[in-house]
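Removed: one protein chain of the complex. Kept in place: all other protein chains.
Then we have subunit A:
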Amino acid sequence: MDLRAGDSWGMLACLCTVLWHLPAVPALNRTGDPGPGPSIQKTYDLTRYLEHQLRSLAGTYLNYLGPPFNEPDFNPPRLGAETLPRATVDLEVWRSLNDKLRLTQNYEAYSHLLCYLRGLNRQAATAELRRSLAHFCTSLQGLLGSIAGVMAALGYPLPQPLPGTEPTWTPGPAHSDFLQKMDDFWLLKELQTWLWRSAKDFNRLKKKMQPPAAAVTLHLGAHGF
């Protein structure tokens, strides 16, 4: 898992955070209901926090799986991981997502990922690792709740899971331990990608939710900054 790129991205994202915060300077004369803005901000913050948490969890877990899983350029075949929700998407498609679809995709993805993560029942893992996993699951549950909150604030219905399509981590026939390790690897990888993507999703949403005057303020603020 390439954790180094995540760190350099982290710096860039931090910068993005600062820039995005400029319009939120109190000079903005907002009257009345702040709208879904604060909860979008909160969701964004949560994705950043989870990304940070995942970094250390993934590092520990991959060390537990042992080399070559914890090597930087490791790229095993992606098999059972076909059922994982993919974060990767065409740029134009991503840009053109409407708010409802954007939020729905995020919500569904994390529901699935949370389910798989819970099923990550490595009996052999140390107690400490199990605790870290459980803690991460709780945080991920919090993110789901936060996304649900944003959807509710915007008046969108929560996606209901269709009966019979409950995501279950179905092992293939005679699912070997090594295949399971590869599945675990891709689960963590996909989680990382999703969290990275969600940060961009919620930044985009926040930008959309702001009144147009904010754009001017941003410009002025950027100069001052």
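Quick note on the criterion: a residue touches a chain if its C-beta (ideal position, glycine included) is under 8 Å from a C-beta of that chain, and two chains touch if they have at least 3 such contacts; residues count from 1.
Quick note on the criterion: contacts and distances are computed from a predicted model.
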Per UniProt, the name of the complex member that is left out, chosen from "Cytokine receptor-like factor 1", "Serine palmitoyltransferase 1", "proteasome endopeptidase complex" or "Autophagy protein 5": "Cytokine receptor-like factor 1"
Which residue of A:65, A:120 or A:188 touches the chain not shown here: A:65
Among A:97, A:115, A:137 or A:179, the residue in touch with the chain that has been omitted: A:179
For subunit A, residues in touch with the removed chain: 2, 5-6, 8-9, 12, 63-69, 71, 73, 75-79, 88-92, 94, 122-127, 174, 176-179, 181-182, 189, 192-193, 196, 200
